[in-house]
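One structure follows; several queries about it will come next.
All protein chains of the complex are present and in place, except for one that has been dropped.
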Amino acid sequence: MKKLFSLVFILIFSLVFSGCSGGSSSGSNKEKTGGEVTIWATNINVPVLKKAAEEYKKDHPDFQLNVVEMANDDIRSKVITGLQAGGQGLPDAALLVDDGIQGYLDKFEESFVNLSDKGFDDHAKDFPKYKLDSVTKDGKIYAMPFDAGPVGVFYRKDIFEKAGVDGTKIENWDDFLAAGEKIKEKTGAAMLSYDTNDSTVYTILLSQQGLGYFDENGNTTLGSAESIKVSTLLQDLAKNDLLLGTPGWNAWVASLSEGKTATAIAGAWLIGTLQQQMPDLAGKWDVMMLPAFENGGSRYANQGGSSFAIFSQSKNIDETYKFLEYFTTNFEMQELAMEGGLFPSYLPVYESELFSKPVQYFNNQPVWKVFADAMDKIPSVQYSENDAVARDEVIKAQAEVVNGTDVKDSLEKAKNRVENRIK
Amino acid sequence: MVRNKQIPYIFLAPALLLFVCFTIYPTLASFILSFQTLQDGEYIFAGFKNYVRLLNDTVFLKALMNTFIILIIQVPIMLILALILANALNSQLLKFRGFFRVGFFMPAVTSLVAYSILFSIMLQDSGIINQFLSIFGIDKIKWLSDPFWAKVSIILAMTWRWTGYNMVIYLAAMQNIPEEIYEAASIDGAGKIRKFFNITIPQLKPVILFTAIISTISTLQLFDEPYNLTKGGPADATMTLGLYIYLNGFEYFDFGYASAIAYVVVIMVAILSYLQLKVTGDE
Partner (left out) sequence: MQMTNRQPKGHLMNKFMLYIPLFIMWVVSIFPFYWMFVGSTNHTSKMFTNPPTLVFGDQLLTNVKNLNASIGIGRVLFNSLFVSLVYVVLALFVCTLAAYALSKFQFKGRKFIFLMFMLSMMIPYQATIIPLFQLLSNAHLLNTYFALIAPQICYPFAIFLMRQNFLSFPTSLIEAARIDGAGEFRIFFKIVLPSMKPALAATAIYLFMMQWNNFMWPLIATTSSEMYTFPVALSSLIGFSIIDYGQVMAGITIATIPIIIFFLVLQKQFIAGMLGSAVK
């Protein structure tokens, strides 16, 4: 038993001792070496940021970048925890998903550095308006725009051809429905596959019409004419068996790789997903812009995208600001990002050859250019702190109309639920 | 007669010290938080506002109902299955005991991420499970998109995951039962079933109670499966209290409300556990 006791003492001792060492790089805000900057970002951004740091170091030898890699959901959990705890445990900066930024700003504005005050307004002209709007509050910019998700309708050219449908002739949603019926008849494939656990498609279709889930006065847009159009479209697709619902992201990607659907509506980032998950479908996919709701209407929307926010309790705000400013507004850096699989929102970089390059996966078409051209046409939408609640109610409403519930009823009920919940 | 009256306290000391530091303090802090709401980035006192809000919250009530339905169905099924399996593995007849034991335990260690990806693919409308069922002429079941079947899917996933785990606990306790008791019963002419009900189960009472209470508590806090398989859908059919607490904290940024829900859960679980203890006559 003496052995056991000594073992336990050693363990307790090492435990307490390890409390002092803890990881080679200091996570705590206290000890900060001169120019070390910590940024939280998802895996795809890490190589790009590291290369950028190397370049930046050439003129700023003191600079050290510490990129901590984590999933988007985890970034959110940790940022919320840190904000809740009064700013503890937060890094110098984090790459935040755009549609959550307004929510953070509404509740924790003082925790974010006002970038306009640091001079970022000078760069405003280099970014699309809709992107800036998503990171602006009360006229001040709080995050540096980075990557974007211009939406396209990705479609299986081979399935279309088999059914005798020409993708370039589809201009509005009625055309889309008609094409879907032909495709269903001739090939058995659904026209559109969507994730039933999420509200991505619904959000895209709303934002195509220039709407978010709330208007500037904080009233929900559910129940509006635009929302009725979206719900009706989904219902029409479902009625004719053209809509394939999949439970979750993985099942949705699976439906694409199994050829169960002729189209998928997503941001430009889907190019990367297709290339990696379905290499055997190379040459079979093409892209078109969203069909309009009425002729001449908008064919553009954005889904996804992120921006860099700097936290107020950082001990290195200036250094962080300068590096990120360099990164997000430098032509070569943004080209680097593009090569790394990200779609930049920095307008000048669209002049780069990278955008007019043919993409083998898409039959050597310059698909990147298609998206680049769309960027300045994407309408701005209103974001709100209550978006998360509205999204959850939309997911329910969407399930209802797909199963046949009356569209107006379903939206009215959703509207009431949202209003009750945000009181 | 215990010589040193202090002994039990000495034995308890390390646990109590850690408990006060790492459990009592955060619990009190979040309890206080449940009486506050976030306004303009500051937490202000709001009395019982959060608790009152709960009573009118349809999502909360739905979560409550779902959680109880799942609880009442899943826990008994799982525990009974675990008992039967443990008994089978404990039986003298069986060879390859270790083989089965490890196999049944695997679900408990299989990563949540891995099996939820697999289940969501297999349980799709066109997934392999429906394909298998169609061989027997059974129509496609909407495992994850129908409110009823979604609950069934969650129950199946939970049972798959935790039965082996409980089986291991029962097996350990069964191995503690002296052989002599069984032999004596054999001499008295008792058959396998008599032995099971008259010896095994009573000897296992404390451990069965343990697993019942633990399973109840875990199920009342159920989060993993609804979050990964259905996100609480379709239309809140699989929304559970655990998931709702998480959403209120980490999606809607309302930790005061989330804490209130948490403490309502605590009260309910406490009552249930108390009843379970009373029913089995534990002190």
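Here the chain labels run A and B in written order, and each chain numbers its own residues starting at 1.
Throughout what follows, a residue touches a chain if its C-beta (ideal position, glycine included) is under 8 Å from a C-beta of that chain, and two chains touch if they have at least 3 such contacts.
What you are looking at is a predicted structure, and each value in this text was computed from that prediction instead of being measured.
**Q** What residues on chain B make contact with the chain left out of this view?
**A** The missing chain touches chain B at positions 1-5, 7-9, 11-12, 14-16, 18-19, 22-23, 25-27, 29-30, 33, 85, 88, 91, 93-94, 98-115, 117-119, 121-122, 124, 126-128, 131, 160, 164, 168-169, 171-173, 175-180, 203, 206-207, 209-210, 213-214, 217, 220-221, 223, 241-242, 245-246, 249-250, 255, 258-259, 262-263, 265-266, 269-270, 273.
**Q** Please identify, in ascending order, the residues of chain A that touch the omitted chain?
**A** Against the missing chain, chain A presents residues 1, 4, 7-8, 11-12, 14-16, 18-28, 30, 38, 42-44, 66, 68-74, 77-78, 81, 84-86, 88-89, 91, 97, 250, 253-254, 257-258, 267, 269-270, 272-273, 276-280, 304, 341.
Note that in this section only the chains that are shown with their structure count from here on.
**Q** Along chain A, where are the residues that touch chain B in the complex?
**A** Counting only chain A, the residues touching chain B are 76-77, 80, 84, 103, 107-111, 196-198, 245-248, 250-251, 254-255, 260, 385-386, 388-389, 392, 395-396, 399-400, 417, 420-421.
**Q** Touching chain A in the complex: which residues of chain B?
**A** Answer in residue numbers: 38, 41, 56-59, 117, 120-121, 123-126, 144-145, 229-236, 247, 249-253, 255.
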